[in-house]
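The structure under discussion appears below in the form of structure tokens.
Let's look at chain A:
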Amino acid sequence: MQSEMIKRAKELLASGEVARVVGWKAGEFDYDITPGVFTTAEELDSAFLYNDLCEANLSKYMIAQSRKEGKTLVFLKPCDTYSFSQLLKEHRILRENVYVIGVPCDGKVDVDTVKATGLTGICSMTSDGETVTVKTLYGDSTMSKADAMSERCINCKSKKHVVYDELLGEEGDVVADNHRFDMVEKIEAMTPDERFEFWRNELSRCIRCNACRNVCPACSCEKCVFDNEQSGAFNKGASDSFEENMFHIIRAFHVAGRCTDCGECSRVCPQNIPLHLLNRKFIKDINELYGEYQAGENADERAPLNTFTTEDVEPSIVYERGGKQ
Partner candidate 1 sequence: MQVKETNEFKPKIVAFCCNWCSYAGADLAGTNRLQYPADVKIIRVPCSCRVNPMFILRAFQRGADGVILCGCHPGDCHYTTGNYYTRRRMTLLFSMLDYLGIEKERTRVEWVSAAEGAKFAATMNDFVATVTKLGENKRLEDLRCKAK
Partner candidate 2 sequence: MQKQDKQELILRISGVNARKCMRCGKCSATCPAYDEMEYHPHQFVYMVESGNIEPLLSSDSIYKCLTCFACVERCPRDVQPAKLIEAVRLAVIREQDKNHMKKGDLPELLDEDLPQQAIVSAFRKYTK
């Protein structure tokens, strides 16, 4: 796949159809892959990479890249295309300046997942699609790819590209029988005290580094309310537990109905807070109360919070449903 991608990228660069390519760049180790911009065939040859370790969602970069001179080629994995499509819907990306090549993905290997198994000093990590071989300072080992994937890939929602100009490899399908709401259900089934404890424990670790927000394709505001002294929500240091709650509730609310569940927030959180569980709660509620909705899937459908039906449930439903008392 990688060589095919490089070949297409070179062709498009050479023909002048695109001025630059956004893809993944090799790092010091196999797993520290950086999103990168390539403008020459040489750069592509020396550093362009696509393998089972390329986790980053490149769609958000297109907000800035699509405003540059000339067209930009971007490689998008199936789940990235949902983010891209949602951004298009919100007029954040200039579609005519982007050439999208959809690339297949059957789940990415995540270094944090591998480290969680107890391996340390990981100098090299390779995947052949079935098995992951890990070389560390203290010896080598192998594991099945399934054990090395992060939760978001295990519960992949779709292997289908919702937007592209060109597709490399086989097109996949929406994965209907994923279990992405299992953990949400588990939390819902807790007592309020347990839920409070659970989230306090998670959110109290927040260091307000903004990685979740800055990586989030839905969080593309010109100026975030939390950075705006005038907004009344300005909040830089999470000086009180309230501010931790406030930041995460409002952030989740602002992306409710727009979040495609790409999972980047949880991936990048330096404190391993399962932020996707907040977003998925909204997604689950929306699905249950207002009908199935997948952000980014359909360009014409109105976002659930920007529409209504006269028969919508009353907010009092919250008293009746949800977890234990």
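To be clear about the criterion, a residue touches a chain if its C-beta (ideal position, glycine included) is under 8 Å from a C-beta of that chain, and two chains touch if they have at least 3 such contacts; residues count from 1.
On the choice of candidates, all candidates are chains of the complex that A comes from, given by their letters.
Computed from a predicted model, the values in this text were never measured in an experiment.
This complex pairs chain A in touch with one listed candidate out of 1 or 2: 1. Those residues of chain A lying in contact with candidate 1 across their complex are 184, 187-188, 190, 192-200, 225, 231-233, 239-243, 245-246, 249-250, 252-253, 256, 278, 281-282, 285-286, 289-290, 304-305, 308-310, 312-319, 321-323.
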